[in-house]
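Since the structure comes first, as structure tokens, the remarks are kept for the end.
With one protein chain held back, the other chains of the complex are shown just where they sit.
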Amino acid sequence: MKYKLPKEDINLKPFMSKPPRYNWKDVIMRTDKTYKCEIINIIELTPMEKLFHLKILDPVERDIFSFRPGQFLMLEVPGFGEVPISISSSSNNKEYIALCIRKAGRVTDILHKAKKGAKVGIRGPFGTSFPMEEMIGHNILLIAGGLGLAPLRAPLYWISEHRDEYEDVSLLYGTKDPPSMLFTYEYAEWEKVNHIDLLTIVDQGDDGWTGRTGLITELFKEMTIDPDNTFAIVCGPPIMFKFVCNYLDSIRLPMNRMFVSLERRMHCGMGKCCRCMVGSTFTCVDGPVFDYWSVMNLKEAI
Amino acid sequence: MKYLGIDPQKIKIGVFNFTCCEGCALALANKEETLVDFLDLLDVVTFREISSDRGEDYDIALVEGSISRDDEIERIKKIRAQAKVLVALGTCACYGGVNNLKNQFKIEEVVEIAYGKDKVETSKVRPLSDVVKVDLEIPGCPVSKAEVEKIVVDIVNQSEINFPEYPVCVECRRNMNTCVFDLGMICLGPITQAGCDAVCPNGGVGCLGCRGPAEDANYESFREILEENGFTMQEALERINFYNALPGMVIDES
Amino acid sequence: MIYKVITKKEFKKFVNGLINSNETFGPRQVNTAKDGKPIYQFKEVHSFDEMELDYTLSYSSLKNFFLPFREVLSRYNFTDDNWEQEIEYRVNPRVIVGVRACDINALCKLDDIFVNGSFPSPYYIARRNNTFLIGMDHLPMDDCFCMSMGELVVRQGFNLFCTDLGDRYYLSINSSKAFNFLRNVKTTDPTDKDDRQWLERRNLIKRSFNTTVDTSSLPNLLDIEFDSPIWEKWGDKCLNCGTCAMVCPTCYCYGIEESIDVSLKSSRRERFQHSCTVVDFAEVAGGHNFRPSKEARLKYRYYHHYHGFAENADEQICVGCNRCGRNCLAGINPKDVIDDLLMEKTDEV
Partner (left out) sequence: MKVNMKIDVHHVCRVEGHGDIHIKVKDGKLLEAQWAVVETPRFFEAMLRGQPYDLAPTLSSRICGICSITHTLASLRAVERAMDVKIPPAARHLRLLAKHAETLQSHILHVFFLAAPDFLGVPSVIPLIKTNPEVVGLAARLKGLANDICDLVAGRTIHPVSLIVGGVSKAPEKEQLEAIKKRLGERLPDMQATVDLFKTIDIPDFVRETEYISLKGDNDYPYIGGDMVSTDGVVKHEDDYLAMTNEYKEDFTTSKFARLSRESMAVGALARFNNNYKFLHQEAKEAAKELGLQPVNHNPFMNNVAQVVESLNAMLDCIDVIDQLLDMKLNNIRSKFKVRAGTGVAAVEAPRGILYHDYTIDDTGHVTRANCIIPTTQNNANIHFDLADLTEWALAQGKNDQEITLLSEMLVRAYDPCISCSVH
């Protein structure tokens, strides 16, 4: 006698007919499908950083893709790998997504060699975002070090688009030397059009440099911060936000109004690969944006 | 890659051999299912074992074998001068390999053992990097063709080359082998760099460390393990010295 | 759940039936260890007699059936200046016979992550749905501590579970599929005696545990003891070889690797099982390693296993099979590490 196990083949049941929506948790099944994008523009910011404009090719997918400032996406370069990158453009921009990418390894290296018209893929957006609504009616302090300006561009756009909802907005930006400053061509617009106080500083000046030199914390000496009415967003290398956050803490800025964006190794963006774990928290799902109170409570965070 | 607007470049290679068994060069001709595609990525300028073409305009020199005679030094220096990238292929080229076992004897003694009274010229065995600058080391006795393929594809696509940093055990356990320590034998897998897909433990024998040390290998702990498993230091040393590829793993003989 | 009783003879007929029409896996001896003990693995079987159902514990866990050590997630096919992504979740239906309770519970934990979590994995789901699982109870080995982890009893995650009553099996039927298959063989409703015997067997298994681990206060303790010197003590021994994670039935951390085929016409995107004790686990571009020391990496594994993750509802994910302890060359054993942690605290008081 032979019994047969009915072949309940899962492959025969289509998982979904519509394209995936990564930000709609309930409908996601095809978690590894990427949206195909074309690189429609490449702007060389410094020898190490380039700004890429990506246009999602499928109109339906382009329509679905929406994100909030502070979120990141997984950028796929077929055959080379996938890397997490913060979105550097306005969440209102439906035409293209801007990514500011530093040449750092295998994937970013080949991306820097890519030409306009190249096709890459994205998955996402993933992760938490900055609480833009909560900040309404407050002063905002944006503090960036080096490449940390990239994730701040999205909130900057948001603020500019809703400028009247916020009080004083300052951007403190420090880099190691003048040539590594990013987006210099936009500073005038930020200051004049969007009324953002921009303070820049470099660790080490060069011949043409007339601005400030020193560590980013020097900039605090030039300003008064109202701890009762200010939100702060800090992005940059770990060592920088340690100093900056310590300072803000010392002037009694509440920890739950300080936000940082953490960086860890990532391979999925979906809380599965565990590469981005800090203690028992996923940087990709529970972060990358954390308030400082949470960070203080994370083991091995900084 | 074309879709990125980058044209893959055929690479002009020369394959050369020094003191060795030529197994690494031969390994390049294996893996028949992809051989034709593989050769298509290359512009083979010199490869004496399979071709009578002898060009001089190679960019990448794949060199197998170690240096064990003075005329070899001249030859490798010439190759170095021509090649833009010099790749040490295999454990002999990277570490001296089994040839290194010769160095435990005096030169005259070695000649005497193999050739009796006849005179034969030879010197101490050295890895390539002792004589010339080496740009890339691909270890293995022999090299793994799959790994070489991956590296060649990366070079053709102008992409960065990555090697696994972890030890052979990772691959071995992925293959669900029975750990050879459980079978009562020594395995150097825990301190050896992966990348061979753990062929030796797959075949039921211990790793001999042909691929050199894994990143941050824990020699101290490994030594204790050998002791706890009842192996004498001599037994352990015989294996560690076999390929001379684990220079950090020094064991006190006392 | 429906309960039935089946004679072993009839059970054999049943399993042979499944084997005849499906890819079937069961415990088989693959080696003999140096101490003379047999080593078992789940391997393909072609008849009931090839299986050794009185096996102790499979050397590797069962997880590779659902999370293969290496799997292609998708392929990219390149055309001139473009590419297409190709995703397939193909899995043949298959049967696994003789799975231990702790291994089934481990699968339930993986289910929490890959099925019930926020981003379900279609690859995992496909494998899970196409597998018919027959569990079987076993007496524990000397160093098993699944009772301490509360993983001794299974309530879900299997199709059929057999409790050994000597010449019969007491069947717990957990799916209509299993119930339907069983219609083809002779089963009886459990009698009072059967129920009693079933309970006796339960108690026997419980009594047979020789190892207990106190895990009740572990989540807090792990937080408190984050800087404890015991991590250095055990970390110094760790080889960073990943063995513990590879044999563990619940360790699921992974990496992704993409490689272009030699033809340059396509590429593969592969997921491979990784381990947090391996050196490059938390290393990022530029060479910075968030867990640069052996100690930090080992501590993190314990943290993950016994502290728990948000993603699986903060539940401890160890099931107490002790495969990691048994297979660790350096002799790092969860029981010893946890005992050390507890001792540390008691010493200080």
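By written order: A, B and C. Residues from 1 in each chain.
Assume a residue touches a chain if its C-beta (ideal position, glycine included) is under 8 Å from a C-beta of that chain, and two chains touch if they have at least 3 such contacts.
Values in this document were obtained by computation on a predicted structure and should not be read as measured data.
Novice: Of B:L4, B:C24, B:V134 or B:M249, which one is in contact with the hidden chain?
Specialist: Going through B:L4, B:C24, B:V134 or B:M249 one by one, B:C24 is the residue touching the chain not shown.
Novice: Check each of B:I6, B:V44, B:V85 or B:I151 against the chain that is not shown and name the one that touches it.
Specialist: Only one of B:I6, B:V44, B:V85 or B:I151 touches the chain omitted from view, namely B:V44.
Novice: Touching the absent chain in the whole complex: find that residue among B:L35, B:V131 or B:A146.
Specialist: Considering all chains, including the one not shown, the answer is B:L35.
Novice: Under the stated touch rule, tell me which residues of subunit B contact the chain that is not displayed.
Specialist: 17-27, 29-33, 35-36, 39-40, 44, 47-54, 68-69, 72, 97-99, 101-102, 104-105, 109-111, 113-115, 118, 120, 122, 141-142, 199-200, 202-205, 208, 235, 238-239, 242
To be clear about the criterion, only the chains that are shown with their structure count from here on.
Novice: What is the distance, in whole Å, between the centres of subunit A and subunit B, each centre taken as the mean of its C-alpha atoms?
Specialist: The separation of the two C-alpha centroids amounts to 43 Å.
Novice: On a C-alpha centroid basis, what's the spacing between subunit A and subunit C, in Å?
Specialist: Chain centroid spacing, subunit A to subunit C, equals 37 Å.
Novice: Any chance you could list the residues of subunit A touching two or more other chains?
Specialist: 78-80, 105, 117, 119
Novice: At least two other chains touched by the same residue of subunit B: list those residues.
Specialist: 1, 3, 5, 157
Novice: For subunit A, which residues are in contact with subunit C within the complex?
Specialist: 1-11, 15, 25, 28-34, 36, 78-82, 104-105, 108, 117, 119, 121, 263-265, 267-268, 270-275, 277-282, 285-286, 299-300
Novice: Given the complex with subunit A, which residues does subunit C contribute to the contact?
Specialist: 13-14, 17-18, 20-22, 73-74, 76, 78, 81-83, 85, 87-91, 93, 95, 113-114, 117-122, 125-126, 129-130, 132, 177, 181, 184, 223, 226, 252-260, 267, 269, 274, 276, 281-286, 290-291, 296, 300, 303-304, 307-311, 314
Novice: Could you pull out which subunit A residues touch subunit B in their complex?
Specialist: Per the touch definition, subunit A meets subunit B at residues 77-80, 105-106, 109-111, 113-120.
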